[in-house]
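Only a single protein chain was left out; the remaining protein chains are all shown in position.
Presenting subunit A:
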Amino acid sequence: MAAYRADDDYDYLFKLVLIGDSGVGKSNLLSRFAKNEFNLESKSTIGVEFATRSIRVDDKIVKAQIWDTAGQERYRAITSAYYRGAVGALLVYDTSRHVTFENVERWLKELRDHTDQNIVIMLVGNKADLRHLRAVPTEEAKAYAEKENTYFMETSALEALNVETAFTEVLTQIYHVVSRKALDAGNDPSALPKGQTINVGSKDDVSAVKKTTCCSA
């Protein structure tokens, strides 16, 4: 049973980053996904914070290693180092603060400058629960996401709305990219030697396919 599998018993390990302006709710999205927790007032993130969670995609265990980053501009030079090896990104804005949506463009550039071009990106409009304060119309964000060729979803970490779906969608898409790549290369990903790196995130040292050595715990 999955619940009894050891923490490091996984088939794939994918590194994701959470980016976006300060105060859009990145840390709460992460704690909702990783621990099912939410804090109305959580401390600001300085540097990076880190969490993991494993989910099942098809018949595989995918372990997500998620890096939550500081939002303020000052920390950008430092946090860009954490992008290394990321195969997925959730680019978060606050649906009730338009300026955080305007800055999405800068964050996208940041991502594209520091990560592999195959990275799976999802634009995430968080705080969708603040309906009376909405400043970014869904259609506007959706159109932007289409133009930029990213996935899109509106979430509420507070109401646990779409958080699970957003992360799962990104991880599933990465999984598809990875398995397609492996097929293209004529390899069955599960047949790769233990620890061999799949080259989805370029000089990636984290995201790896790992052959499970034992079927069940």
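Quick notes on this one:
In this text, a contact is a pair of C-beta atoms (placed from the backbone, for glycine too) under 8 Å apart; a residue touches a chain by one contact, two chains touch by 3 or more; residues count from 1.
The working rule: contacts and distances are computed from a predicted model.
When the listed names "Peptidase C13 family-domain-containing protein", "Ribosomal protein S5 domain 2-type protein", "Cytochrome c1: heme protein-like protein" or "Rab-GTPase-TBC domain-containing protein" are checked against UniProt, the chain not shown comes out as "Rab-GTPase-TBC domain-containing protein". The chain that is not drawn here is touched, among residues A:42, A:138 or A:165, by A:42. Across A:52, A:138 or A:165, the residue that sits in touch with the chain not pictured is A:52. The hidden chain makes contact, of the residues A:36, A:72 or A:165, with A:72. For subunit A, the residues touching the chain absent from view are 7-8, 22-23, 39-44, 46-52, 65, 70-75, 77-78, 81-82, 205.
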